[in-house]
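Complex shown without one protein chain; remaining protein chains in place.
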């Protein structure tokens, strides 16, 4: 049984890790870390765990934790993981960091977009970007996994095969995305109150959202060159889900646009054997409810012959494939388990 | 492996049975019956099942079905099950009926409240009311289980121990209940459109909702006498969940009201060993989100010394413990399986 | 033109006063008081007022304010109005207090339920309880109006005529009520975050909500005796609206229950000429959306011959008739204006 510690267990992503691991055959949470609720019962924060989890919340002492568990999930704000991690800890446990601390390879880019100093730049090089379907082999050998952002997971996977295969022009990529409100976290802010969010939608972080460089870096690897994109997130009134609608100009061959069949083939080539990526049938577009509560990524597309562009659409549950589910998937890979262990979650569409 | 057929698989309760059974170790659905979608893929109706369920929808031929499966769930409108069932079918398969056809023992009461003629009154006597925690022993031997209504499951279980123990006066019981909109079914009615339901709540079926006689009959058995209650359901803008707030006058002993401890003891006596009933701690009241997606019933209470009344509060997920989950629980009992098989669903509170 | 000052203009009730008064022919807001946003534009807090209100927020200096305006609305937490008001201020301006400070006539009851010391008990006696339809004449002459609570406005008006006429037994009254989330205010609390409230409902303040003594006091005047009731509020996921479902035993005359006609007559007697109270037709029950954004109170009822009880149902918009609208109605009465001035708001049901 793999022993798991969660730092940040009472945030939405942390609590989702706890929920998922309750159904995992080979792992169990033994440390519910939550600085704000130390010594309080975890189930007093989340009543759904009443009679299921009896543990009390503990602090975020990573040194102590490293001696007690096999893997640590850090589901905390940017900067915390980098401030705690060290060689001694990494010698003892695997770390799966759900924050952005180790996602970007260029520390200057990190510091520019996140506006904080990086406290452990020496580990950036070895950290593996945990986008499972793309980096599976590297993840197997990692000590430190940088779990991708929610928007980024969805945005990258939706466009990846077409960029990799040169079917779309990377310079034209525009990602317009919608997110449910759990994405904003559990902090007590007026902007996230029920009556401020309900019955409205809004763009935010326009042209400067922090997931932008992460998408650019990863898709840039696929493109084989630096990419600069537009990414616009929107908040919509629902608990969960991300929907990315992505636009790009198709690359003509011999004066002709690629056909729908060619596009499908490209998706099939990269994702045909992937359990968690579902390529939707022709004319079917993703809806966030179809993936709700599950680790699936649903992808559909439409070629617009009139404009020569393709519209790619992807949906995930931001807390599962966009956070806790992918983190567990990374754990499964790290420990050589069946990659789907604990993740055969049937989406619940209502 | 128990072979399962669902009649009405594309309704909300039917689809929920399908979802739950995908996680059941000993049962599998082999017949997705849906008159409206015959020959269409089940996953074309509910995209969440894409790549998970490949079956097409079949008709509702119960005779044919009886030869192919071990148990039939009828998740259909009132009257259908009674019109299809017969001795030959009951000789071959177990039937768990999610409609009201076999819930009421008095056919006249059924016909008065449901305003339809009962087509199979000869089976009413033998049908067992499938409220698992109360009728477990009778269910074991049944051929035909009448799965309780959603409001009734919640309303009965919340008050049962206190009535059984004579702690409250049955004549004073008032049940005020709230339901999510899945309770209204998937029929295409203007009243259930998003914009008609969203941002509003309303009472309905006031003093004549059909779950009233069902609550009265079952609680009447506990009281040892006929009961007449007030039951007022309300529609609230959420997908799932039932919350029952119940009022009754406490019965004084030697001029004194029962204490909170005595009330707790009564709940403990009947539910102390029940996996799916959670008696909340003192001062904690149920929230529907704490049980969402699970088979739990959460119960809390408050004694009001000023009025001499007790306020009992219970919450369930109307589609799980209030329909599909309890139906599976009944199946488990009927087939001698672990009663919780497939039902260790962790509630998802956001 | 009546000059208006609002203390607490950036709370939900305060902002609603501002919205309503923009359509008032004889009044204008000249002081948007908001301690948290001093010197910031009011429209930077509520973008809906952009290009409509150009004012900046001011502090809550009631002395200064009293020299500048004709009427002050205090839309602030309990205790503030009582701590600011004095004889000199009351000599200059009318005060309409939306907090509970002057609603209860017995200071001991206030201090017991609100758990704070009352700072200006000397004004309790003269303060008029501003339930317009009941206390209109007294309000006309008042200097200090205690604007009723949201739950109380709805609960009292729904039952008042039947208690006044002796048609129901006051000792049996139970009020079960639902509220939208604006009722919880705009404070940054985790419990009111979108994802904590959405897709759930819950009871709270069971048997000890502070609106209880207010309902009891006012209905007690109608009953001609002290009343003790049960009142259970619930939070439901919508922005606005209160729905009160009230139960009471009907009083038999000559062994007979009152008829629906007699009940209707009683409502007609008290409310027949009231613009803002709508007695619904037989068989129609209130829905909060029918009153949304308006000053209406919708009332329906159902006699249950089986139990001898009546179910009374009332709906209001908690921010309008339950707060800002009634406050403006009180202002209209105080200043001898048409009582409906600025309040001919057509409800917006979607």
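Order of writing sets the chain letters: A, B and C. Residues in each chain are counted from 1.
The rule we apply is simple: contacts are C-beta pairs under 8 Å (C-beta built on N, C-alpha and C of every residue); 3 or more make two chains touch, one makes a residue touch a chain.
It should be emphasised that the depicted structure is a prediction, and the values quoted were computed from it without experimental measurement.
S.K.: Specify the residue from the set C:133, C:199 or C:304 that touches the hidden chain.
M.R.: Of all options in C:133, C:199 or C:304, contact with the hidden chain holds for C:199.
S.K.: Touching the left-out chain: which of A:16, A:60, A:287 or A:339?
M.R.: Checking the options A:16, A:60, A:287 or A:339, the one contacting the hidden chain is A:287.
S.K.: Can you tell me which of B:189, B:281 or B:306 touches the chain that was removed from the display?
M.R.: B:189
S.K.: Residues on subunit C that touch the omitted chain in the whole complex?
M.R.: Those residues of subunit C that touch the unshown chain are 12, 19, 22-23, 46-52, 182, 199, 239-240, 278, 280, 284, 287, 289-294, 298, 344, 346-350.
S.K.: What subunit B residues would touch the chain not displayed?
M.R.: Interface residues of subunit B facing the absent chain: 12, 181-182, 186, 188-190, 192-199, 237-239.
S.K.: If the hidden chain were put back, which residues of subunit A would touch it?
M.R.: 174, 176, 178, 195-196, 198-204, 206-207, 228-230, 232, 234, 236-241, 243, 245, 247, 285-289, 292, 302-304, 306-307, 309, 311, 313, 349-350
By definition in this document, only the chains that are shown with their structure count from here on.
S.K.: Just how far, in Å, is the C-alpha centre of subunit B from the one of subunit A?
M.R.: Each chain's C-alpha centroid was found; their separation is 37 Å.
S.K.: Express in whole angstrom the distance between the two chain centres, defined as the mean CA positions of subunit A and subunit C.
M.R.: From the centre of subunit A to the centre of subunit C is 46 Å.
S.K.: List, in ascending order, every residue of subunit A touching at least 2 other chains.
M.R.: 12, 182, 199, 239
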